[in-house]
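Of the protein chains in this complex, all but one are displayed in their positions.
Presenting subunit A:
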């Protein structure tokens, strides 16, 4: 049984859709997220308006409910058809140049994330690193080599970001398809390593 064989209630669709899976490309403003999406996407990156929640105070505070407001942001994304039954979506997280955004609506159900880093502005990616660490989403840090230049060694980046030992830190070039592909593969291998043994059947089910 393939992933999407169950038909929607009461209405048979003419064409069976693929199982959609998604990964998230995060990082500070202007760090190359949309460039990375565009390098590997089979379509020109699209932009849509989406809502995210901005937390006024007390990020990740589980004991108090912080004040929240909903903000409309531009969301860039692309996709890659793996085969007729499986399609990968890549979403760039918007607004992460500031602390206190919640991207749950975008990130919910993501296989993993790539946090893109510019070594000249390392602290821009702190919110993204914090976010994925706290939500236990598999992620890797990808240092974007602007013009082939990386100003710090990977060990310096790892130390500065204080990411745990299990988080891969790699150098990549957001403009190069093969380089983006390899960085995404690092995340997917990490996600695969986290799957435990035992049967599971993924499917798209009608709502």
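Throughout what follows, contacts are C-beta pairs under 8 Å (C-beta built on N, C-alpha and C of every residue); 3 or more make two chains touch, one makes a residue touch a chain; residues count from 1.
The definition used in the following text is that contacts and distances are computed from a predicted model.
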Query raised in the report: Per UniProt, what's the omitted chain called: "Multi-component regulatory system-4", "ATP synthase gamma chain", "Sarcosine oxidase subunit delta" or "Branched-chain amino acid ABC transporter permease"?
Result: "Multi-component regulatory system-4"
Report summary line: Touch with the missing chain holds, among A:80, A:102 or A:160, for A:80
Report summary line: Omitted-chain footprint on subunit A covers residues 3-4, 7-8, 10-22, 40, 46-51, 72, 75, 77, 79-80, 82-83, 86, 88-89, 91, 105-106, 108-111, 176-179, 181-182, 184-185, 188-189, 191-192, 194-196, 200-207
